[in-house]
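Apart from one protein chain that is not included, each protein chain of the complex appears where it belongs.
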Amino acid sequence: MSKEKLVEIKNLKQHFKTGRHSVVKAVDGLTFDIYKGETFGLVGESGCGKSTTGRTIIRLYDATDGEVIFGGENVHNKKNKADLKKFNREMQMIFQDPYASLNPRMKVEDIIAEGIDIHELVNSPQERKKRVHELLETVGLNKEHANRYPHEFSGGQRQRIGIARALAVKPSFIIADEPISALDVSIQAQVVNLMKQLQRENDLTYLFIAHDLSMVKYISDRIGVMYFGKLVELADADELYKHPMHPYTQSLLSAIPLPDPDYERNRVRKGYDPNQHDTSEEPEFREVRPNHWVLCTTKEMEHYKKEHATV
Amino acid sequence: MARYIFQRVLYMFLTLVLIATFSFFLMKMLPGTPLTMEDKLSETQKEIILEKYGLDDPVPIQYLKYMAGLAQGDLGISFQFDNREVTDIILSRIGPSMQLGAQALLIGTALGMLLGLISAIYHNGFLDYSSTFVAVIGKSIPSFIFAGLLQYYVGLKLGWFPVALWGTWEHTVLPTIALAMFPIAIAARFMRTEMLEVLGSDFIQTARAKGVNKFGVVFKHGVRNALIPLVTVMGPLAISLMTGTLVIEKIFAVPGIGEQFVISITTNDFPIIMGTTLFFSFFFVFIILVIDLLYGIIDPRIRLAEGEK
Amino acid sequence: SGGSDNADGGDTGGEKSGEKSGEAAEGEPSGEQVLNITDSAEIPTMDPSLATDAVAFQWLGSTMDGLYRLGEDAELEPAIAKEHKVSEDALTWTFTLREDATWTNGDPVTAHDFVFAWQRAVNPETGSEYGPYMMNGVIKNAEAISSGEMPVEELGVKAVDDYTLEVQLEKPIPYFLSLTAFGTFLPLNQEFVEAQGDKFGLEANTILSNGPFKMTEWKHEEGWTLVKNEDYWDAEKVNLEKINVSVVKETSTRVNLYDSGEIDAAALSGEFVQQKAGSDELKVEEEPVLFYLKMNQQHEVLGNVNARKAIQMVINREDLVNVILANGSIPAVGDIPQNFVKHPETGEDFREINGPLIETNVEKAKELWAKALEEIGKDTVNLELLGGDSEVAKEMDAYLKAQLEQLEGLTVTVKPVPFKERLRLDTSMEYELQNAGWGPDYIDPNTFLNLWVTDGGNNKTGYSSEEYDALIEKANNEYATQPVKRFETFLEAEKMLIQEDAVIAPLYQRAVAKLWKPYVKGVITNPMGPDYTYKYAYIDKK
Amino acid sequence: MDNSKPSKDLFVPVDLKDSESERLTRPSLSFWQDSFNRLRKNFGAMAGIVVLLILILMAIFGPYMNKFDPYSQNLDHSFIPPKVPVLENIGWLGLDGVETAIIEGETVESAMTTVKLRMGPENAEFVETRVISEGGNGEPAKIEAKLDIYKAKNIETSYWFGTDSLGRDLWTRTWHGTRISLYIAFLAATIDMVIGVIYGGVSAYYGGRVDNYMQRVIEILVGIPNLVVVILMILIMDPGILSITIALTITGWISMARIIRGQVLKLKNQEFVLASQTLGAPDNRILKKHLIPNVTGLIVINTMFTIPSAIFFEAFLSFIGLGLPTPTASLGTLIDDGFNSLQTNPHVLIYPAIIISLIMVAFNVVADGLRDAFDPKMRE
Partner (left out) sequence: MEKLLQVNNLKVSFDTYGGEVQAVRGVNFEVNKGETLAIVGESGSGKSVTTKALMRLIPQPPGRIKEGEILFEGKDLAKYSEKQMQKIRGKDISMIFQDPMTSLNPTMKIGNQIMEGLVKHQKMSKSQAKKRAIELMELVGLPDAANRVNQYPHQFSGGQRQRVVVAIALACNPKLLIADEPTTALDVTIQAQILELMKDIQKKTDSAIIFITHDLGVVANVADRVAVMYAGKIVEIGTVDEIFYNPKHPYTWGLLGSMPSLDSADDELYAIPGTPPDLLNPPKGDAFAARNEYAMKIDMEQEPPMFKVSDTHYAATWLLHENAPDIAPPPAIQRRMEKMSRDVQYQTKGDRP
């Protein structure tokens, strides 16, 4: 895997004002890089700020603080239209809810071609049609579907339409915000397989947001664990599963049920108490093992290092 | 909570000040003076009369004086009833309107809710269609037609209740019924849709799974939840009843404020028009406030959400 | 009632009965002496100086006695005044007052009460509208006082002693006695009035009565109750113990109340007259109230006499009274209503003598109209008709519009306006056509004919004729003391007004159709002032 | 369990084409077609639509269906009861042009005289009488009197709805009035819609401070009772169709604005809008392609509810004397006219009252039906 950085996120913050005096710190100082061609998984419990992170990166929200550097340029500084448009073609998003993410009043053809229309990527209606048919085939649907409305499709098919829409502008980076959690078990695999296949064929980079850890592990190269707006641990997928260090990560991993009765019979769940941390200093994001980062104090780092010295 | 109420009351006053200003200048745009026989009066007399009504000042001064008076609850004196204070007139007329409005609102919503409940419980059955029919009719036929029919048939032909006039509670029966048709219709409709929605919700399933019987499901679990949206329309409904009484008042010869309002309009009695407008507005924003507070009582979620602020 | 421009239906003018006291002789009071009736509006005020409308004058008349009061057949009968003397020059009137009259608070009614009341009425600070209107030009110095140029003490009214009142007139007024029965001339108890201040006349307890009844309860807008005044000087003639009045505005409501027995009288609109036809409870009483189309001569077309004549002639009055009003009203064919004044010698009716001054003749009307248009040089004309606001006003306006539009090239637009607004438009002459009415302030042709003199306060048509002015002037000054000549001059004036100059287009003379329970007897209807006299009324429930 | 042994040759694998499993069997339906299908199954709403169509057609063509015009008067023919050829033979409909009255009197004779007076002496020979009760014993005598006015007055044509006090044909006037009322209602609803949609849309879409201020304005406007505002507006404007319409819209748009705002607020955070934004769609595209099409259903429903209330309000204003100037006919003025003769000549009131009630009922059920049809919860 090449180690070329595609996206650099530096101290990203996103605070929402919810009342006159109350602020929700949905994302509170994230720093991580995404390398070209990899899949970066982001996990964490509901409401920890995963979606917000994704949306801030793609500029659906203006960041409260911090930088998102994409292909060497700061995304949040882009002001002029042309720059923005270029950026919009490079970075795309796949959404969670296959029902809410397709406009019920538009035909599939127009939904998929929306990016093509906005960026004027084709010269004639015939070409547009052709491109839409290609995209439909790419995601395993056929061209008869182009004239249909979203409500006529099943969840998995809709999700594939959503993917086709994102692919239409030939992006290099795709943020997938829980793309499978609303789908049936038997359908999830269709979408995941498709995403993997597309990544291979088009050299895509993914930010894959999910709370289903087994799927994240399966698809991701590296995984970041979020807790209350902060990244608490970041490592290669296998490394994270083998050596979870942060107590929250450990708790999370111990809670995932696996389709394996034998394993389940012997599973021991670990609890997580946020108060168990060392409070002598502000925790920082530190590299405890090579490419394995944990949010911890120096004392805790020593402890983690010791514990995971072997292997 | 206190803070919330304070803020709401503040808004209420702001609204009232704006309405007062708006209607004041509107009145100034209208032709007409308190003088009935302008040209038969000498200049001195005219001056004296105009002074009595405070119309001798330039308009901005009049406005300031009016607002100052308003702050002290003084709405000036009526053109048509010489020397009588608008405040007194409104206060003396408000009783019957309030009584009719309140009775119609209470009876109407109670009956309407019952109809709506029946509809919801016997969804798509004969009873549902019948009570929906009643509701649609109630909403569709103007209340003055009802009033005329009630007066003639129930009052005169059957002689069950007094034909008109004001005094005992019997006198309020027919106007209340005529007026209640609309709230019945509205309440029935709301109750029906809300109840259907509530009856289809998960917690009703939970209740049924506990073995609660139909009656308990509907009354212990359903009604209160279905009531919440109904409360929202109660405010506008209350005010439309208050103002809607005016035709009913005319037909049943009830000495109410609505009647007075219309007379004042046809006689250019600006101080009363202004006063009544303000009174209605005050009543209206007040009702809205009350409704919002009522919300909290019915729905614990709202109570707390505000309490936490 | 003076200036009853609004007296359009049976409504604003209070209620009238056809009951004549002639029938009163037949019965005997028996049963409970309670009369239940309705009125069409709230009493604006019970302060005689401030009262302007029929409702107020009605109930002032029932609770108070002036110098004289209207009795049967509009004959004036002595009230507080026992008798009066008039000087040679007809300018000084001396009234001798009865000594047994008292206010309900026990005070005697004296000449000072009249002096106070009349001075108060013309005092500009009172803000009375009717005071100056009724007294200016009548009582000496009234005009100057009301315009603030003279102190009130200079008013030509004086208490010679407690029971002698001396009145100085500006000029001879032949009908002065009938004025003394009018509400504005009622006495007031100075002490009481001043004690009440602004609140005088606004509540049952801020009123002081000296008449046959006193008001004991006044629920604003709902109704009021009058009970017999036991201290009244003529109390033994008063039979009714109680009069309950409710305010009811809808005719149908009134009829339903009547049919259900809750009230004893109900004024009807035409539709109900039809329904009740044949019932012996239905009484029709004609009133000396005249309705006519007022035409603004400042308008280019209406300034043309032929145009006005065309308008006079094109309207079918028979249909109007029979179909639209259908309440016994009769077509009006002059400026003076029928059965209002009689020739002083022959006793022939004014209307009878002058006969119909206009006719309905559509063909001729069209010719005149064509001529008028030619004179003006126009093909099409658009006239605006101020609409009325009574129950029948809508139909009436629609009817007038249709009738007038028979004239080729004429379009009429009906503009509905509130009553007060109509008064304003009238005063400032910002109208083209309007349906107006006039009821007498006193019983004399002058009350109608005087309207149309140049710059007359209620003229407002732009009509100005030296000849006409001269005739009225002559009648009121030169012939003031020569009744026959005066009468004949008025006859001549009316002809000129209607026939020659076509100033107004008379429409109808109002009548009121009313249901009266057969047991109500002795109610007297008046052509002016209070609509009814209840003093002699009684219930005969044998 | 199945005992019949399936034959061996059935146990051969079949080749499933991939596309086979993605085939959509149902015909393609757009949202509107889909909604319409659902609406079509709603009997009440369809009946409502039919009634409305008939009423609208009648409002357009009704006045031309006989020789009368809505304004021409014929005082000779005042208050003629309705008579419809053919239907006149069905007694209980009361469309036979016969005036019926039950008259009481002390004796039969006195009742007979009353009959004569009531029916008009000139019509005496056309009156049919039937003694119901002879009276006596304190009971009054009762006579049923029937007068065929058409015969008495020798009227050749039939007035289908009868005539009013001025002898105007009520059929023509009623449909003309329906036309005016519908016109006012549609106009008011359209203005409400335009203002409401723009206001609500702008407020929600731009959000933040703009929304905040715009909402404060609404909050204050909501505090003013609309009856009062409407009446005040009528006072300062010359009465007429336009001024009534404007008065109605002064506060009418608020509910539309609120609904649209709520909907747009919800929509603008929907993922399909976000998706469009991430594709770089400019604001106007998002408005045009995503927001507006998705609120149209709501707009239609809300407009459907606005129309009957506008009609109602017009009637109400007419009833309190603030309506259209004479002799214009609207349902409101007709009802106002008719109300006075409710007891004497009920036919004047009945037809406009029935029509206004039909319109109200029809619009209400159609709007309800549309709401159900558009409701995504009802889908599938």
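Note that the chains take the letters A, B, C and D in the order they are written out, and that residue 1 is the start of every chain.
Quick note on the criterion: contacts are C-beta pairs under 8 Å (C-beta built on N, C-alpha and C of every residue); 3 or more make two chains touch, one makes a residue touch a chain.
Only a predicted model underlies this, so the values are computations on that prediction, with no experimental measurement involved.
**Q** Which of the displayed chains are touched by the chain that has been omitted?
**A** Per the contact definition above, the missing chain touches A, B, D.
**Q** Tell me which residue among A:174, A:198 or A:215 touches the hidden chain in the full complex.
**A** Counting the whole complex, the residue in contact with the absent chain is A:215.
**Q** Out of A:176, A:252, A:288 or A:301, which is the one that touches the chain we can't see?
**A** From the options A:176, A:252, A:288 or A:301, the contact with the absent chain belongs to A:252.
**Q** Just name the one of A:154, A:172, A:199 or A:297 that touches the chain not displayed here.
**A** Touches the omitted chain: A:154.
**Q** Using the document's contact rule, name the residues of subunit B that touch the chain not shown here.
**A** 124, 200-203, 205-214, 216, 220-221, 224-225, 298-301, 304
**Q** Please output the residues of subunit D touching the missing chain, sorted low to high.
**A** Missing-chain contacts on subunit D: residues 1-2, 6, 8-14, 16, 18, 20-22, 25, 38, 41.
**Q** Touching the missing chain, which residues of subunit A?
**A** Counting over the whole complex, subunit A touches the hidden chain at residues 45-46, 154, 156-157, 184-190, 192-193, 196, 211, 213-215, 217-218, 241, 251-252, 254-264, 266-267, 269, 272.
Note that in this section only the chains that are shown with their structure count from here on.
**Q** Compute the distance, rounded to whole Å, between the mean C-alpha positions of subunit C and subunit D.
**A** About 46 Å, centre to centre.
**Q** Using the touch rule from the top of the page, what residues of subunit B touch 2 or more other chains?
**A** 148, 152, 250, 265-266 - these are the residues of subunit B that touch more than one other chain.
**Q** Would you please write down the residue numbers of subunit C that are in contact with two or more other chains?
**A** 252, 389, in rising order.
**Q** State the interface residues of subunit C toward subunit D in the complex, per the touch definition above.
**A** Where subunit C meets subunit D, its residues are 251-252, 255, 269-272, 274-275, 277-279, 316, 319, 322-324, 387, 389, 391, 394-395, 397-399, 401-402, 413-416.
**Q** Can you list the residues on subunit D that touch subunit C in the complex?
**A** 71-73, 75, 78-79, 103, 113-118, 165-167, 238-239, 321, 325-327, 333, 336-337, 339-345
**Q** In the complex of these two chains, what residues of subunit C are touching subunit B?
**A** 3, 38, 41-42, 44-45, 47, 50, 52, 124-125, 127-129, 132-133, 146-148, 198-199, 201-202, 219-223, 246-250, 252-253, 256-257, 259-260, 262, 389, 418-421, 423-424, 427, 457
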